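The structure is given below, and queries will be raised subsequently.
A protein chain is absent from this complex, but the other protein chains hold their places.
Labels run A and B following the written order; every chain starts at residue 1.
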Amino acid sequence: MTHLLAMAQRLAGALIITVLLSPLVIADSSVPKPEIPKAKGDQCVEDTDYMRRNHMVTILHQRDETMRSGIRTKKHSLKNCINCHATKTESGKLSVLGDKGFCQSCHTYASVTVDCFSCHSSTPEKNADLNLKASKNNPHQAGLTYKRATDLSKKDKKALSQSVSVTITETKNNKAADNSRSGQ
Amino acid sequence: MSIGRRDFLKAGAIATTATALAPGINLIELAAARSPEQAASAVNRWGLLIDVNKCAKGCTACVDACRKENGISDEGSPTTDAQWIRKVTTKDKATGYEQAFPVMCQHCEHPPCVDVCPTGASFKRKDGIVLVDKHICIGCRYCMMACPYKARSFIHEEITDQSHNAPRGKGTVESCTLCVHKIDRGDGSTACADACVDENHKAIIFGDLKDPRSEISRQLKAQPSSQIRADLNLNTGVRYRGLS
Partner (left out) sequence: MKAIHYSVIPGNSFGYILLLGILGALTTVGMGAAYYMEHNGHIVTGMNNQIVWGIPHVFAVFLIVAASGALNVASIASVFGRSLYKPLARLSALLAIALLAGGLAVLVLDLGRPDRLIVAMTYYNFRSIFAWNIYLYTGFFVVVGVYLWMMFERRMNQFTKIAGFSAFIWRLTLTTGTGSIFGFLVARQAYDAALMAPMFIIMSFAFGLAMFLLVLIPTYAWTHRDLGDVVLERLRKLLGIFVASVLYFVLVYHLTNLYITEHHGVERFILLDGGVYTQVFWIGQMLIGGLIPLLLCLTPLGRPRPMILLASTLIVIGGIAQIYVIIVGGQAYPIEIFPGKEVTSSFFDGFTTIYQPSIPEILLGLSGIGITLLITTFAIKVLPFLPNSLADKDVDPDFTGQVDATSVSPTESAAV
């Protein structure tokens, strides 16, 4: 019995010491927070808080729009990110990569691999005009408040059904036009 | 619904009316450049017409222009380096008649590469351009097995200094994009076609196969043309004139 008690005491002691020392331990071993370099322009295309958490969603959405449908609005495009956020690296080149680069510094800190730049250029375009404000006619400006089908208003649903019917007639006519034009 | 979407639908509806009218009486120019927020649509089908007789022997202006435009680097390994467009020389086995002309992705209406791709990375855009979505390409190379035109290349090693026009990287498959970035920008031509004009050969015409008023459609209608491996019935977007 005394043996068990002694063990419990020792355990409790160890626990207390650990809890007391933990801030020290964490402070000692912590990775320094990245210094996020300042970008060109006054503000980002979205709130900084939003971008910190959701930039990958925004980029992913734009990626599929551009790749699949050829929609090339600037606001959420990767090129636009890079044009603003590229900074001089040690070699003197403008890039979002490099130890202190905008993308890499934070991704290293968060230990998340960036898969963009094995294919995409990490440097800004030569004649980049910074596009911070979205154009008026951009449906993807609403990218942050996408509606689910169930959330659609009656008006929206009607518009949607109309768009479907328009698409169908369009296809039909196109087929007919195809046949008459290319003779296939 | 944002204004953009509505505008787009309106444009679609107008296009519909326009195409529904008799050929030749178009109220609006269909091939007008899209705005950046407008999706590519089946109103267009982009293609090329290559006049073999106008293609000059030994000239590789189109190939060079393509490499420059899309940042296709020479890694010093001919068997593995990518080639989006190449000059092919054919010699008739019976008669010895020789021809030389460029071959690239033929942008088929029914592309075998799209059929076989397990992830859907190989796809055809609504306006007929066949592309590889390198974001979801797993590098299985089945499309390269399936393509009858040997149009595709696999990237065998790490690539740096890519062009802004064409992101490309190790472990994925790629091919001619018909200069999709130029089309989306509204340039109305491809790098190869531009280069051929610069050389004053004018052997490559780029245009909209669905627009009867386009140069390419009028030329195709006026004179005979052919498709490579027409027997496969793939309805290619790249057509040839004078191919023996």
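Observations
To be clear about the criterion, contacts are C-beta pairs under 8 Å (C-beta built on N, C-alpha and C of every residue); 3 or more make two chains touch, one makes a residue touch a chain.
Everything numeric here is computed off the predicted structure, so don't read it as measured data.
In the full assembly, the chain not pictured is in contact with B, by the touch criterion defined above. Checked against the hidden chain, the listed residues B:D92, B:D198 or B:E215 yield one contact partner: B:D92. Touching residues on subunit B toward the chain that is not drawn are 75, 77-83, 86-94, 103, 112, 114-121, 136-142, 144-150, 152-158, 170-173, 228-229, 232.
Here is the rule we go by: only the chains that are shown with their structure count from here on.
Contact residues on subunit B toward subunit A in their complex (touch as defined above): 1-7, 9, 12-13, 15-16, 19-20, 23, 34-40, 42-43, 123, 125-127, 131, 133-135, 158-159, 161-164, 167-170, 172, 180, 183-185, 209-210, 212, 217, 220-221, 235. Listed in rising order, the residues of subunit A touching subunit B in the complex are 63, 65, 67-74, 79, 118-121, 125, 135-142, 155-156, 159, 162-163, 166-167, 169-171, 173-174, 177-178, 180-182, 184.
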